[in-house]
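One chain of protein is taken out of this complex; the other chains stay put.
Chain naming follows the written order as A and B, and within any one chain the residues start at number 1.
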Amino acid sequence: MSASLEKGVRVLKEVIDAPIASYFSSCVHCGLCAEACLFYTETGDPKYTPIHKLEPMRRLYEQEYTVLGRLKKLIGLSKAVTDAELAEWQELVYNSCTLCGRCSVVCPVGNDIVYMVRKFREGMSASGNAPVGIKGAANRTITIGSPMGVKLPAVKAQMRHVEEDYGLPIPMDAEGAEYLVMLSSMEIMNFPEYLGAIAKIMNQAGKTWTLCSTAFEATNAGMQIGNSDLARVIVSRIVEAAEKLKVKTVISPECGHAYTALRWEGANLMGRSFGFKVRHIIEVLGEFQEQGLLKTEGFETDRLTFHDPCQLARRGGVIKQQRNLMNMVSKNFVEMPDAGFMNWCCGGGGGASAIEEGEELRMEAFKKKKSQFDAVKPDRVVTACANCRIVMEEGLEHYNMNLPVVGLTEMIADHIPNPVVAKPEGS
Amino acid sequence: MATTNDKEFRAKLETLSVSQQRQVAALFVQRVFAFSNDVRIKAALDMAMRADISDAELAVVSQAANTARVESYAQCGRDSDWNTQAGLFVAKGAVSCVRPDVEGQNLAWDAAMQVRVARTCEAASGDVTDHKEAEAQYAILDDFLNK
Partner (left out) sequence: MGELQFLTWVRGTGLNLAISIFLLGVLVRLLEIYSLGRKKDLAEPRSVGGASGMNTVFRRSIPPEGMLKNSPITYIGGYVFHIGLVIIIFLFAPHIKFFQDLLGFSWPGLPSQAVDFAAVLTIVALLLILFDRISKPVKRYLSTFQDWFTWALTFLPVLTGWMAVQHLLLPYTTMLALHILTVELLLVFLPFTKLFHAFTVFGSRWYNGTVNGHKGVAV
């Protein structure tokens, strides 16, 4: 057994707990999980059946944790997990799984398959079998602070741009602010309007907020690669910043997995609960809306639909807020089939869009999302995740569909009148 | 009367005809075209400069510019290059120039904004610390109006 395989197997053994043992023992090979997974439904290839993505882990569980399995191993009747097998499984565990979680919702015996895939990735990354694309992102996050190599000067450049455009100052390292706003590299690079939108909204709501120079990145490549140690490093930067600045709430940006990493896995990675709240920007906007702090003007009149990012809705529990926000600024909001917590994945989350070799498969899987659009025929699609936006734009491009995709936070901000602030001299 | 701030700038752009807006927008975007160098963007800008474009021609360049735009997104998790990233906003600016359906929109203003973001990307790459793109845009508009 090679050193890296040994490490991988050791990690896999460690992550197996009672739930995983219960799940493996309950699976009756009914195949319903496949019907919930867009990688199977759009390709028809049974190897993408979710529970099958865990086969090496299942065998390991049997061999290490069951009396019968250990007996079989003793008399040489069991098949050990090998390097080659884990290498073969890389495609199944990363390229064809976005950690969307639909499988976990349909399994009749209650198996939480996405939970198991997340744990399996721990072993895969420890044994060196994580895809190159995500490995790079993870390294850059540790060494530079962002998976895409975005450094503080870049953030400051964006801040200056917003300050010039709106006349609103962007606070940085402001101690005692109520909200610490996190960004994602994807937004900083591709959707810089997000920062301006935040500034406008916070200004209108009258809330104090700040960025942090040592922790502006929320994207958690450690989560995607499945390496808890890496995920912890990234989360701890944010936790330190939040505690140093004594904020009440940390706002996770429109990046689905960043939210999951910080909100749901963060405390468990750190081994302690947080002294501050963690909220997704959509949750915060929802709260502001409820409290009457959002005073929007005007309505979008074209036909709009909403794509629920998996990590926000099904995996994060934020389902109603986006709908209330849509109705606040849209006269013609229609739901696609399966909207809400059973919505279908865009096909690019969980690190999948960083895997070049997986692009063809993603395009195939996108047919599912396309079918939802075809059913509802919107003029534009609204969503709340920077990665979903780009993945969907690419998919729509691929299928020659002329359908713009926009972000919800920016759309709300568009309906907030620009602040009337005198431009300082000489700017 | 020279333009000195964004309020005036935007208002003046609003008064232009669609064809004029396309032309002035193309002038804005041309200043940052070097970040993209994509032939489809060039085609869009060249088309926008003409006063006599047909709907069919517009549709073709618009489609091509949009494809260029989608292709220039930075992919999640890939290493960033701010100068390349500026290309995304050049593409967005070009898309504004040749957008077919412009009822009630100020496409020249949109293009101008995208150009400024492209300059911000340049600043982010550390090559340039500050930019005076807004002032340059005011000057271009004033020249255009005085022609």
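By our rule, contacts are C-beta pairs under 8 Å (C-beta built on N, C-alpha and C of every residue); 3 or more make two chains touch, one makes a residue touch a chain.
It should be emphasised that the depicted structure is a prediction, and the values quoted were computed from it without experimental measurement.
Undergrad: Counting the whole assembly, list the visible chains that the omitted chain makes contact with.
TA: Looking at the entire complex, the absent chain's contacts are A.
Undergrad: Give the residue, chosen from A:V28, A:A375 or A:M401, that touches the chain omitted from the document.
TA: A:V28
Undergrad: Of A:G8, A:G316, A:G348 or A:P378, which sits in contact with the chain we cannot see?
TA: A:G316
Undergrad: Could you tell which one of A:S2, A:T82, A:S213 or A:N268 touches the chain left off the display?
TA: A:N268
Undergrad: Against the chain that's been left off, what residues of chain A make contact? List them.
TA: With respect to the unshown chain, the touching residues of chain A are 16-23, 25-32, 34-36, 40, 44, 46-47, 49, 51-52, 65-68, 104-112, 115, 263-268, 270-274, 277-278, 314-317, 319, 338, 341-342.
Definition applied: only the chains that are shown with their structure count from here on.
Undergrad: Where on chain A does chain B make contact in their complex?
TA: Counting only chain A, the residues touching chain B are 133-134, 136-137, 140, 146-150, 153-154, 157-158, 160-161, 164-165, 185-186, 189-190, 192, 219, 221, 224, 348, 351, 353-354, 386-387, 390, 393-394, 397, 402, 423.
Undergrad: Looking at the complex, which residues from chain B come into contact with chain A?
TA: 5-6, 63, 66-67, 70-71, 73-80, 82, 85, 88, 113, 116-117, 120-121, 123-126, 130, 134
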